[in-house]
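For this depiction, one protein chain was excluded, whereas all remaining protein chains were kept in their positions.
Labels A and B are assigned to the chains in the order they are written; within every chain, residues are numbered from 1.
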Amino acid sequence: MDVFEILNLNELALGLSNLSMFPYFDMAHYIISVMSLREQPGVLTVSQLSPLACWFSSMLYCFGGAVLSALMMADAPVAPLSNTTNLLIASLMWYLVFYCPLDAVYSLASVWPIRLVLTGMKEVTRTWKVVGGVTQAGRKYKDGLFVMIAVGWAKGAGGGLISNFEQLVRGIWKPETNELLKMSYPTKVTLLGSVLFSLQQCRFLPMQTHHLIFIYTIFIVTNKMRMMIMGSSSYPFSSLESVLYKTLFVRPLTFSPLIDSTQGSDQTLKNSSISEQKSNNTDQRNPEEAKNAKKKD
Amino acid sequence: MDVFEILNLNELALGLSNLSMFPYFDMAHYIISVMSLREQPGVLTVSQLSPLACWFSSMLYCFGGAVLSALMMADAPVAPLSNTTNLLIASLMWYLVFYCPLDAVYSLASVWPIRLVLTGMKEVTRTWKVVGGVTQAGRKYKDGLFVMIAVGWAKGAGGGLISNFEQLVRGIWKPETNELLKMSYPTKVTLLGSVLFSLQQCRFLPMQTHHLIFIYTIFIVTNKMRMMIMGSSSYPFSSLESVLYKTLFVRPLTFSPLIDSTQGSDQTLKNSSISEQKSNNTDQRNPEEAKNAKKKD
Partner (left out) sequence: MDVFEILNLNELALGLSNLSMFPYFDMAHYIISVMSLREQPGVLTVSQLSPLACWFSSMLYCFGGAVLSALMMADAPVAPLSNTTNLLIASLMWYLVFYCPLDAVYSLASVWPIRLVLTGMKEVTRTWKVVGGVTQAGRKYKDGLFVMIAVGWAKGAGGGLISNFEQLVRGIWKPETNELLKMSYPTKVTLLGSVLFSLQQCRFLPMQTHHLIFIYTIFIVTNKMRMMIMGSSSYPFSSLESVLYKTLFVRPLTFSPLIDSTQGSDQTLKNSSISEQKSNNTDQRNPEEAKNAKKKD
């Protein structure tokens, strides 16, 4: 792209696209994934009661995307286990984060600047997983745009998409919510990436692959760091999302009742609670509030 | 078959078996499926809160059979997504039924004669799906009668068989019931069709394929229309079902106690409640009553 040549970024973009995720970026992904698992309620108890269940959950956090995309493409979901080196590294990260003497590793990695860097490196691996999924699907289903979007999304955000079943491993079952009903930031940004890369692979988006990799990676890394530094959880495209939503998906007020057969609230109350819920949904920081708002409906 | 020649139905049967489901019959299937999803409790709320979850549920209603049979045969469950044309048509039906201005499409399709015709067309697609599943399994497992029955059943009634997991997408979880514990009419009639076509493919049933297609299609379409016109839900073979059940599956009153380890009811009470439940089970119109009867046990 001319912009890239003007800014002398072409070589940088090529260099980034040829970067290997193994071993440092993968290690960062594993350690941040296991740390975020550890910070879930009830996990420390599970780690004491059943190290095996804790290990299995951690592996789902680390390799969930590979497992889900394998299931979708009828490849063996056990294939990630065959990559013994990565599995051993991920297991080592799990062991150090949960059971290290003096809890050294978790404490060290929680130090804010270190966590910021590791999180940035984890975000870089997201691009690689999305591109890998899109390419893999594209090889099997030429020009299958929706398959490529689905598989790229699964590979990049699989751990979140299978969260209900990962929680089941730990004895937790929360059917009232899932990543489709209420999408978290990582899942949204992975979907965005998957759509972009699929459009690019199907030649709807006139861009070179390494340029798109560069732009997308810079975007997700800087955005994640901004969110961590500012302590905010606002998604850059939330206003666009709101506009799209209000244009395409608001039910008309006429004809068939807006009211579900299980409810008795009147139409005005429902409209106001829906717009209230939508503005709540864009604020990822208040899952509890959004949950209460949902209950009002 | 001589009967067919006598009644000059052979050419009609051949014509029916060569009929293409695309695009009109498929569209009827999609629109009726999405409408029946919409009439489930709580779905209108989901359609407002998360159009994506609503879309995903609709796709499971439309393509659930293809997804389930693919999972069973170790084919890619994501394959239905690769049929872009059908996916786009189904998505269009979803959008129009849920979000059409003035709610025009749903209101129009709900007009009774139109709904009757569309439902009849949907029933025709059932035959195609069962035959497709049975044939597909037959290619991979020659003379594998039970595989053919299972895959034909899954392909024709998959949407119902995976209902627990489709509801999970919408945040609903009702583990106390499923299509095996309490089979709905579509699932029963699909199982019947799958058994017939599997027996015919394995040459246990001496009939030509297009004759069986003709008879089965006429049966399910007329029966469904009769049920809609009469407002009844009685299954034509319910008496036969009752007789089979009482002959084969009633527990003897001797030896080991009839009582489950969780119950304290005496033997006479249990026998009477079981026969009561069985007569309730054959009446599909009273799921609540059958549920209460089940609770008494």
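The rule is short, and it goes like this: contacts are C-beta pairs under 8 Å (C-beta built on N, C-alpha and C of every residue); 3 or more make two chains touch, one makes a residue touch a chain.
In this text the structure is predicted, and so the values were computed from the model without any measurement.
Asker: So which of B:Leu9, B:Leu92, B:Leu116 or B:Val147 would be touching the chain we can't see?
Answerer: Residue touching the chain left out of view: B:Val147.
Asker: Based on the whole complex, identify which of A:Phe25, A:Tyr61 or A:Tyr106 touches the chain you can't see.
Answerer: Missing-chain contact among the listed residues: A:Tyr106.
Asker: Of A:His29, A:Lys129, A:Lys155 or A:Arg170, which one is in contact with the hidden chain?
Answerer: Of all options in A:His29, A:Lys129, A:Lys155 or A:Arg170, contact with the hidden chain holds for A:Arg170.
Asker: Taking the full complex into account, what residues of subunit B touch the chain not shown?
Answerer: Interface with the chain not displayed, on the subunit B side: 71-74, 137, 140-141, 144-147, 150-151, 164, 173, 175-178, 180-183, 245, 248-252, 254-256, 258-263, 274, 277, 281, 294, 297.
Asker: Could you list which residues of subunit A touch the chain missing from the display?
Answerer: 39, 41-53, 56, 70, 74-79, 81-82, 84, 87, 98-104, 106-107, 110, 168-173
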